[in-house]
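Every protein chain except one is present and positioned as in the full complex.
We call the chains A and B, going by the order they appear; numbering starts again at 1 in every chain.
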Amino acid sequence: MIHHTVIFGENVEMGDYVKIEKNVTIGDNVVIGEFVVIKEGTEIGSNVIIGDLSIVGKKPVSNNNMSRKPNISSAALSIGDGVIIGCNTVLFTGTAIQKDAFIGDLASIREKVVIGEASIIGRNAIIEMNTMIGRYVTIQTGAYITADMIIEDNVFIGPCCSTSNDKYMGIGNYKHQGPIIRQGAKIGNNATLLPGITIGKQAIVGAGSVVTKSVPDKHTVVGNPAISIYMK
Amino acid sequence: MIHHTVIFGENVEMGDYVKIEKNVTIGDNVVIGEFVVIKEGTEIGSNVIIGDLSIVGKKPVSNNNMSRKPNISSAALSIGDGVIIGCNTVLFTGTAIQKDAFIGDLASIREKVVIGEASIIGRNAIIEMNTMIGRYVTIQTGAYITADMIIEDNVFIGPCCSTSNDKYMGIGNYKHQGPIIRQGAKIGNNATLLPGITIGKQAIVGAGSVVTKSVPDKHTVVGNPAISIYMK
Partner (left out) sequence: MIHHTVIFGENVEMGDYVKIEKNVTIGDNVVIGEFVVIKEGTEIGSNVIIGDLSIVGKKPVSNNNMSRKPNISSAALSIGDGVIIGCNTVLFTGTAIQKDAFIGDLASIREKVVIGEASIIGRNAIIEMNTMIGRYVTIQTGAYITADMIIEDNVFIGPCCSTSNDKYMGIGNYKHQGPIIRQGAKIGNNATLLPGITIGKQAIVGAGSVVTKSVPDKHTVVGNPAISIYMK
């Protein structure tokens, strides 16, 4: 079912079963798969592909046990020109996916996130709310990007990396700070990053490392806890 | 398509495309999303939200190479009052999700599981069969909760934690025992827990730790293998 207030560009292809809610705008040459739900107010640019079984523009919900309530932004989900979205994804409202970004199958992105131009979010990757991701970033498959992170341009985050923003593990509604990953840094697969640290420009974190302290620019760290390879 | 033996409460909202099988009961003020499948016999309380593209009440299946066959329980899936279920979830039959619990997007919960009152199961988290989860528990995004675990009240399990219940890795059909996590314990992100260990009351496991032995009440352990911080 497609709401009558939807604005369509030219040459939009659509699956047999789709649900498009009110006040959605869709650009030219957009391809929308089967069993897709496009929620109220979503803005879709031109030359966008949305895979089958995806939900775009979901509003956050919460229960009473959550220490931190979702930020229900009035902003819509905005999907830039040339963005490719996989299948079985869940993308929230109040987020901006900039031009030519790529979102893999089964990925999920919360509200108030920015995904910069041409960046890649791998399959099964999860991005929590209020995180800023720069341009030409690669977040590999299965990586977990917590809330309140800053990931600068040209960063590479390997598969299954895990990050955290909550030093006291769920005690209350204090300030959370996810890691800050500076320009061009590279994080190996299945590395663990603790809250509040900074990974410096062009620094390298080895696969499987547990990073408990900030890493200076251009340093390489490995191990649990991770230390500089110059100190090993 | 909705089977004619379905019992509806008052004020049920439903998506355009849903499939509800026979002998389902649905309470008052329930919201069911688009492209949802509700399998035979599922019992849904009042004030429940079920997100788009979710499957509730799936029956387990197996192949001949599985060392352990699924327990096909005659019990239905039971969803308590006030439960919120995300999008793209897969919830099995024979499981009880108690009142006010929250199940995130893309989560999956096997048969014979109990999720206690007001507990949170994060996005992409996976709960295997025959595991008991208490009240006010938080299982963060992407955590893997193996079969045969006991997780007591007020436990916090960080993002991407991994647990295991099979000491011999798939050799046969002997007794499996997942970790036991006692009341109020906290497990950091991407920690690894081995089979059969107990994490004591209010104990803390650091992020990225590999826990090979039981942890006494109120102790904090870190590292690979994890040891008490008093011994470092």
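Everything that follows uses one rule, which is that a contact is a pair of C-beta atoms (placed from the backbone, for glycine too) under 8 Å apart; a residue touches a chain by one contact, two chains touch by 3 or more.
Since this is a predicted model, take the numbers as computed values, not measurements.
Q: Going by the contact rule already stated, which one of B:Ile55, B:Ile204 or B:Val222 would touch the omitted chain in the full complex?
A: B:Ile55
Q: For the chain left out of this view, which of A:Glu40, A:Asp81 or A:Asp105 touches it?
A: A:Asp105
Q: Which candidate, A:Asn65, A:Ser78 or A:Asn124, sits in contact with the chain we can't see?
A: Of the candidates A:Asn65, A:Ser78 or A:Asn124, A:Asn124 is in touch with the missing chain.
Q: Touching the missing chain, which residues of chain B?
A: Output for chain B: 1, 17, 19, 35, 37, 53, 55, 58, 61-66, 88, 90, 106, 108, 124, 126, 128, 142, 144, 146, 160, 162-164, 166, 169-170, 190, 192, 194, 210, 212, 224-225.
Q: Can you name the residues of chain A that touch the chain not displayed here?
A: 15-17, 33-35, 49, 51-53, 82, 84, 86-88, 100-102, 105-106, 118-120, 123-124, 136, 138, 141-142, 156, 158-160, 186, 188-190, 204, 207-210, 222-224
Here is the rule we use: only the chains that are shown with their structure count from here on.
Q: Centre to centre, by mean C-alpha position, how many angstrom separate chain A and chain B?
A: 24
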